[in-house]
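Only a single protein chain was left out; the remaining protein chains are all shown in position.
So that you can tell them apart, the chains are marked A, B and C in the order they are listed, and the count of residues begins at 1 in each.
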Amino acid sequence: MLLRMNQAVALGIRDEMRADPSVVVWGEDVAEAGGVFKATVGLHEEFGDRVRDTPISEMGFLGAAVGAAATGLRPVVEIMFIEFLGVALDQLVTEAALFRYLSGGEISVPLVVRGSAGAGGGFGAQHSQTLERWMVGSPGLKLAVPSSSRTAYGLIRSAIRDDDPVVVLEPRALYGEREDIEPSDADIVPLGKAELVAEGSDVTLIGLGSTVATARAAAESADWSADVIDLLTLQPWDREAVFASVSKTGRLVIVEENPRAGGWGADIAAAVAEELFDDLVAPIVRVTTPDVPVPFAPELEEKFLPRAEEVVAQVNGLVDDKRSIGPWWERETVTV
Amino acid sequence: MLLRMNQAVALGIRDEMRADPSVVVWGEDVAEAGGVFKATVGLHEEFGDRVRDTPISEMGFLGAAVGAAATGLRPVVEIMFIEFLGVALDQLVTEAALFRYLSGGEISVPLVVRGSAGAGGGFGAQHSQTLERWMVGSPGLKLAVPSSSRTAYGLIRSAIRDDDPVVVLEPRALYGEREDIEPSDADIVPLGKAELVAEGSDVTLIGLGSTVATARAAAESADWSADVIDLLTLQPWDREAVFASVSKTGRLVIVEENPRAGGWGADIAAAVAEELFDDLVAPIVRVTTPDVPVPFAPELEEKFLPRAEEVVAQVNGLVDDKRSIGPWWERETVTV
Amino acid sequence: MSELALSRRKALDDRVGQLRRMIEIRRTEENIQAMFAAGLVKGSTHTCQGQEAVSVALASVLRPDDVVTCTYRGHGHALALGLTPVEVMGEVLGRSSGSIGGVGGSMHLSNPSVGLLPTFAIVGAGIPVAVGAAIGRRSTGNDAIAVAAFGDGATNIGAFHEALNLAQVWKVPVVFLCENNLYGEYSRIDRTTPFEDLYRRAAAYDMPARAVDGQDVDSLAEELSREVDAARSTSSPRFVEVKTYRFVGHSRSDTAPYRRPGELDEWLKRDPIEILSNRLIAEGVLDAEQVKALDAEVTREVELAVDEVKASPPPPLSAMFANVTAEAGV
Partner (left out) sequence: MSELALSRRKALDDRVGQLRRMIEIRRTEENIQAMFAAGLVKGSTHTCQGQEAVSVALASVLRPDDVVTCTYRGHGHALALGLTPVEVMGEVLGRSSGSIGGVGGSMHLSNPSVGLLPTFAIVGAGIPVAVGAAIGRRSTGNDAIAVAAFGDGATNIGAFHEALNLAQVWKVPVVFLCENNLYGEYSRIDRTTPFEDLYRRAAAYDMPARAVDGQDVDSLAEELSREVDAARSTSSPRFVEVKTYRFVGHSRSDTAPYRRPGELDEWLKRDPIEILSNRLIAEGVLDAEQVKALDAEVTREVELAVDEVKASPPPPLSAMFANVTAEAGV
């Protein structure tokens, strides 16, 4: 069936709720309204009080979810826009992530936090970031990012089954994208495993969430050939898949929807540069957004985001001259 | 005079308060008690109500500081342990950092957030992290980390003078360290500038805060010679200083007090690997903590932190074999 | 821009000016919704039809140096405080004519020259900021106050609690203005909050508090004036709950199917524009024809503003890099 990504999320949650009565869903307007982004539609009808609307109290209901997870439930909490974690981060990274450690392994916190993330929707500077960096580097926490209906379905199911707190960042721009799938248990996407979504030999392109399509589009439009990796899980990321590909291609371009500073690709670039030093025939390039707030005006927002043409330009530089040409905002003269 | 780092902080704030009546200091027990870490001692006595104790309400008083900064004051807010930002991050990164942009440049937020950070003091998993990654990648925000009494004095003064929100992460382990200085205006340390604290030719070591001493100790104990860079400001970091040194030495080891995942060194490693690809004669190595919570037991906490011996071992690998030997927890067999 | 804003503010000194402004807010919001429906507005918009009296009454009793923090549902406040329909709609469309040049969007309007801090897209975030703004203003020896305007739903978030406590303990002249429109997004207040009379929450901070009608701009302005004066003269906080209602959905194309049956109709009987129009007619200040003419005139003005905005260019690429830090230039 043709499924939009938000429908795929709802379906994944539904299937886990059918399989396991301990799964509950909490968040602002997730029950009666089925979520602001319609990613929980139908759940309240089917599961009644297991799906609950909360007051506007992210710290309160996320904290409650931590407590519930520690005592037998598997709460799936929606943080409508991931920025809202800014009022509740403590419960996720300082409490949930550390409970197993701080209970000497006696307590698991099988909590899922779903948050919509990213730009492209015209939601402005406070509702358009991806903010992986708030979660990455929190020992005890896992972080996954779907790139399609299929992977959204598969990852949310894995996340719910996982015995540790897992954050799923759903690229908001993809909620409306359709994919023809018949999701079933066979489509569960394991955490920690990347997927090779295109094969080639000249360069490895890594995408995550919204940038997987960007990387694919770049690969399809160019005359070099690329391995395109959909990373899917950022914490822990799939070193094996990345290293295998880059040792083959010798070139790596990481396509990230986040500012360059603190962006998720830096960890991977650093690890590859360290471990595959001798295999690299050209510098690793990160295609990111500039280090500025997400602009609202549609023309600027589009330019702000990583684009396939930019990926192509960067790979061309690596293939032709073995050098990095620098990001577009350094190449073009932008007078402020 | 022999000044402990906490005294240097207080002196730096005092000098700015004397120079500028708009500087105020708010935080939990910063006034009458002079701060839990005694970094505001004497200020309440000299400046009265400009130094205020707050309720335990990080979101409330940090938010109030944002409003005060937007309307003419220069608040210096103490976040006792930087983890406490987990209950207030929104005000720093989503409000303060974006106010200039979201006011079309009409509003400045000259806010300073001081937070004690890091391990080594036996404060356990929820009071020992450095958490630079919560701030890095927030456009609009600056982030500095002193490594000594002199730099603490100099950076806090720059931070207070700066017209944007600046976070100063004070390594808690250094509060008690003494340095013989006579601080004056000449000691103001500019934001965005690193310092070369030792010169050499075989390798560049970068430290930040607590790890500057680690890097120095390593350089002093080895038979290779190193440029040791005290980064001082992490956002924006001093590309010029780093690139100049690494293009000279051809080798780089970054010493970070944070987990490898999401650690601050990754950005620098990625940038150097990209821009100085041809200059590097060996892989860039990051010496970090393992990706685990900060353990309490003193024996474990000591082992957890980056140590000079580990830096030496890593550089030896680079100098001798042009290869990375991997972090200690992969070399030693740790059975769990 | 600040001249114009100040003169627009001054126009609220008389009641015809207040009526005019309420109509302007209504028409501006209607046009924004229409442009949203036509696909001209990206992202989201939160309009405030039905709550116009709150914005106008508030702006009419504040001084330009008083500071206001408000929310994404801030177009009405912005227009009342002095921004023009072009500045508001320009921002909503992402054009350079917008209040901050189009880089902010519907949720981010700003004009410090009339006391409007950048509007807040995070629920509750503006509440502690208002506390600090009052302190900031006072620090210059000025007796300005600050107002934090927020919704009923925001009273459930931590920042609300911390801000009220801090303001009371520090005796800060802030008016906490809760616009209780009975809904937070799609949830009615009774499903998220133990009771509807939110002014009662101020007792947890020993703060003087009252509930007032939000549909009659005359009585509201009187009440707000009293509270603002009290905050100013005693240098201490007050809490005012304004009973009001939004006549439209929460945002975007929300049709508000979650309303209680009949509730909207009841509230529509208390349309603030009608209440003031009828009273001005009853008092002989205007006649029915004049009210009609005024409406037509304002409607036309707003339509012209729509044309102007549509014709105005998007921001230049350089706007993406400006105003990030002091060093990033302007």
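Please note the rule applied: a contact is a pair of C-beta atoms (placed from the backbone, for glycine too) under 8 Å apart; a residue touches a chain by one contact, two chains touch by 3 or more.
For clarity, every value in this text was computed on a predicted model and none was experimentally measured.
Asker: If I consider the whole complex, including the chain that's not displayed, which of B:G124, B:P190 or B:P236 touches that chain?
Answerer: B:G124
Asker: Would you mind spotting which of C:A11, C:L40 or C:V169 touches the chain that isn't drawn?
Answerer: Checking the options C:A11, C:L40 or C:V169, the one contacting the hidden chain is C:V169.
Asker: Consider the whole complex, including the chain that is not shown, and state which of B:T54, B:S116, B:T130 or B:T233 touches that chain.
Answerer: In the full complex, the listed residue that touches the missing chain is B:T54.
Asker: Going by the touch rule given at the top, which residues of subunit B touch the chain that is not shown?
Answerer: 28-29, 32-33, 36, 53-60, 83-84, 86-87, 121-127, 290-293, 295-301, 303-304, 329, 334-336
Asker: Applying the definition given at the start, please give the residues of subunit C touching the unseen chain.
Answerer: With respect to the unshown chain, the touching residues of subunit C are 156-162, 165, 168-169, 191-195, 200-201, 203-207.
Asker: For review purposes, identify every residue of subunit A that touches the missing chain, sorted by number.
Answerer: Those residues of subunit A that touch the unshown chain are 22, 24, 52, 54-55, 57-73, 75, 87, 90-91, 94-95, 98-108, 139-140, 142, 162-164.
Throughout what follows, only the chains that are shown with their structure count from here on.
Asker: Quick check for the class: compute each chain's Cα centroid; which one is farthest from the centroid of subunit B?
Answerer: Centre of mass proxy via C-alpha means gives C as farthest from subunit B.
Asker: Quick one: subunit A and subunit C, Cα centre-to-centre, how many Å?
Answerer: Spacing between the chain centres: roughly 36 Å.
Asker: Suppose each chain is reduced to the average of its Cα coordinates; what separation in Å results between subunit B and subunit C?
Answerer: 40
Asker: Which positions in subunit A touch two or more other chains at once?
Answerer: Where subunit A meets two or more other chains at a single residue, that happens at 59, 83, 86-87, 125-126, 291-293.
Asker: Which subunit C residues reach two or more other chains?
Answerer: Within subunit C, the residues that touch at least two other chains are 103-104, 108, 122, 125, 158-159, 322, 324, 330.
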